[in-house]
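Quick one: structure below, then a few questions.
One protein chain is absent from this view; the other protein chains keep their places.
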Amino acid sequence: MGVRVGIVGFRGYSGAELVRILERHPHAEPVPMEHRGDSGGACPAAVPCSPEAVKDQQLAVVFLATPAEASLELAPTMLDAGARVIDMSGAFRLGTPERYARWYKTTHTQPNWLAEAVYGLPEFCRSRIPQAKLVANPGCYPTAANLALKPLLEAGVIDRAAGIVCDAKSGVSGAGRKPSLKTSFCEVTENFSAYSILHHRHVPEVLMTAGLEEHEFSFTAQLIPIHRGILETIYFRGKNVKSAEDLLAIYCERYASEPFLRIHATGSIPDIHAVARTNFCDIGVVYDGASGRAVVVSAIDNLTKGAAGMAVQNMNLMLGLPETEGLL
Amino acid sequence: MGVRVGIVGFRGYSGAELVRILERHPHAEPVPMEHRGDSGGACPAAVPCSPEAVKDQQLAVVFLATPAEASLELAPTMLDAGARVIDMSGAFRLGTPERYARWYKTTHTQPNWLAEAVYGLPEFCRSRIPQAKLVANPGCYPTAANLALKPLLEAGVIDRAAGIVCDAKSGVSGAGRKPSLKTSFCEVTENFSAYSILHHRHVPEVLMTAGLEEHEFSFTAQLIPIHRGILETIYFRGKNVKSAEDLLAIYCERYASEPFLRIHATGSIPDIHAVARTNFCDIGVVYDGASGRAVVVSAIDNLTKGAAGMAVQNMNLMLGLPETEGLL
Amino acid sequence: MGVRVGIVGFRGYSGAELVRILERHPHAEPVPMEHRGDSGGACPAAVPCSPEAVKDQQLAVVFLATPAEASLELAPTMLDAGARVIDMSGAFRLGTPERYARWYKTTHTQPNWLAEAVYGLPEFCRSRIPQAKLVANPGCYPTAANLALKPLLEAGVIDRAAGIVCDAKSGVSGAGRKPSLKTSFCEVTENFSAYSILHHRHVPEVLMTAGLEEHEFSFTAQLIPIHRGILETIYFRGKNVKSAEDLLAIYCERYASEPFLRIHATGSIPDIHAVARTNFCDIGVVYDGASGRAVVVSAIDNLTKGAAGMAVQNMNLMLGLPETEGLL
Partner (left out) sequence: MGVRVGIVGFRGYSGAELVRILERHPHAEPVPMEHRGDSGGACPAAVPCSPEAVKDQQLAVVFLATPAEASLELAPTMLDAGARVIDMSGAFRLGTPERYARWYKTTHTQPNWLAEAVYGLPEFCRSRIPQAKLVANPGCYPTAANLALKPLLEAGVIDRAAGIVCDAKSGVSGAGRKPSLKTSFCEVTENFSAYSILHHRHVPEVLMTAGLEEHEFSFTAQLIPIHRGILETIYFRGKNVKSAEDLLAIYCERYASEPFLRIHATGSIPDIHAVARTNFCDIGVVYDGASGRAVVVSAIDNLTKGAAGMAVQNMNLMLGLPETEGLL
């Protein structure tokens, strides 16, 4: 019998992916939690999203697959009731109320919990996760970007002064399940469009984690007419680096013991099919030694490594389970 | 009764689009020409692709919607038979045999015609087209890039030293009609993939037309799971420019009398739906004055403005017809 | 200068298609009419949907591209103000209040206009349309079914006792532009689903026009993950008929002077690509003489022949213009 874990927002795309993963997890027992405002068919198995339910159901962890506004309200409640919380919204990712106010255009109502939250990117924050009460599960776009950029920035092979471009593309599930004209079939099929150019809410997660200044980083989000998957094409100028192999060697060394990173050999470039429905992040590189032009392609599934898979990876770390449990 | 014009390669996607446009053109009468090696159902209306047919059919212009190898052989034949030629392949675009050899990895067999060919981008080469015997119709990717970049480069508002990134995405028809695994439905649907990173054959057309050095320009081609349309997201650092409005003003002035350029107002970004099945190129801009980060989005239909529509625009110029005839 | 015609619901998919067709129409001048409850961006060119606007704008015809409830209210108002009305909803198609009440589950509030309305299927009701004040433009599914079935039923070659099956598939635009989970991209892509089996509101239009009893006709509507287009596969047992050619001959004779009907030769079957963005209805037949099993495939574009194109065809008839004006 496994650890009981609650899921708020289980009808959304990330929440449903979480249920799918946890149902196959050998050591977790998912409990759907009904939150007022949820729409969708009845779910007889659901318990109310309340402090009482946390205790009655003996929930060790509660996942919040909810919008930031709901998470701001629910996280403290669930934490006070004794559960540890993995929040999949942007509510607790940005460290300071000032940064949150700037990018989310509203005041943060839980600054203490914001300060205490641990950013749940295991590849770079693994040590702090096992003891965390509140984990801020990373955004989908930042995950693909940070996993591609941070090893190279740490190795000092990117000419930051020349600027970094991250051209990001996502499947439509990234916009959530709530119906809108923007995500209607007829508006999306046979189309491709850009949005939130330079101003996407996910930008500060890259700046904070990769250690970049805003003026060094140009980011565009774009909608692909597919269900799930993210591909980011990242451009920069190399520094002290001669070949694609040099860059690949940095990744291979940094990620040698990472279970969810796959580095492509020279000449091979990731695509979305290879990562769909997996928790992998695939990375490939093209480099022109003469000019220093570098292109890195990073691909993940936005619902798995970009959301629910990462959340389970964090849960495994919090519960002292093998990190890959339920994810391979 | 209109001018008779031949179409070689009328079964391909660009060729079929050409037929579709010309059938509605008030002053042209399309004649399909059957080229050995063509596959597809019988076309009783087709004449052989021969010098005799050029004369018998009184063809003023012959469109070659054929691969570069076929165009290298057919263009001189059609020209010698008295027709003017609009070639839609890359055979005659690159000006010198050396450049062709480098990017197409093979020797150019018609250096004289290569030297004489006129690059058919009316917005920047209009004066030379009316007298041209052989027009090299531009590539689809370079058209979207050149129309976005050249006015700004001419105005000196791009910091070339910092490099320009062009992240290009195309519908699958850009790869032609010949079946291949790469363009099979099951490989493309729910996928997104990059190819020819930094090394695409279309790169030199941008370098030549926009007047850039290769080391200044990073280009990636990518496949969107849609039938037709190109969207390019272009990144650079601004120079002597304060706002998006400054950049838009340059476009608006340069393109004031261009019938096929539409410049979006600040805050509005082009998408593929708006240009599909049209000869328009839509351009929009986002700019961060503090850092100089600029993002320009340029959208066309790869089969129309990127191929057949542009070819008809060139034909109109060659025949002294209104440039927009049959294209609005 | 053309006849001025109003369009209510111009932001919906059918309404936008109507605008697109009328903008190219040589003898009509479309005027968008703003109806309370419309959502979407501002349209400065729009006039209010009011009796005054009908007079001020001298509107000869008003198209209602609105839901049945709105049409029930707007049609009498526009008619009383002196315009003729082409209603694209189901409000005035069913002839009697009883039939309407049964299939639309609500009381018809305009029984007099219902009785007076002319069903706008020109191929079978052409004589009554020129004088009609109120034309009920046919539903998309019934149009494809009636054009396929009625000539054969009139010729007496269908064994009605054995029953007729109509398996219908439609693109998503048929469900309208209003966002809903059912038409969200992620719910539709890579899916295929049936709905309203045996009970679709469009069924009575087939029964009335083709002259069938409900028990003789089995109808299923299904959603294809495409933007536009309808394909219906119709099954029955032949009577007094030996071959596919016999059936095709009936169509060819009946539709000899119809501009929008295309009958496929034996062995050739229509698909949606061939009719998309056209006002054609394509029909093909397979027949097994030994057993009498017949399969007829009928394809249209739901937004054109199934809605806006048909509406313009009706307008042309009402205004005494050539029936194909603006539609070829």
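As written, the chain order gives the labels A, B and C, with residue 1 at the start of each chain.
Criterion: a residue touches a chain if its C-beta (ideal position, glycine included) is under 8 Å from a C-beta of that chain, and two chains touch if they have at least 3 such contacts.
Keep in mind it's a predicted model, so treat the numbers as computed, not measured.
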item: Contacting the left-out chain in the complete assembly, out of B:50, B:109 or B:189; value: B:189
item: Hidden partner chain, touching residue among C:58, C:107, C:127 or C:191; value: C:191
item: Absent-chain contact - pick from B:8, B:157 or B:226; value: B:226
item: Residues in subunit C touching the chain absent from view; value: 162-163, 165, 167, 169, 171, 187, 189-195, 197-198, 214-215, 218, 220, 222, 224-229, 231, 233, 235, 237, 269, 271-273, 276, 286, 288, 290-293, 295, 297
item: Missing-partner contacts on subunit A, residue numbers; value: 189-190
item: Residues of subunit B (touch criterion as defined above) contacting the omitted chain; value: 13, 171-173, 177, 179-181, 183-190, 225-227
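In this section, only the chains that are shown with their structure count from here on.
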item: Distance between chain centroids, defined by C-alpha means - subunit A, subunit C (Å); value: 46
item: Per-residue overlap in subunit B, given as positions that touch at least 2 other chains; value: 189-190
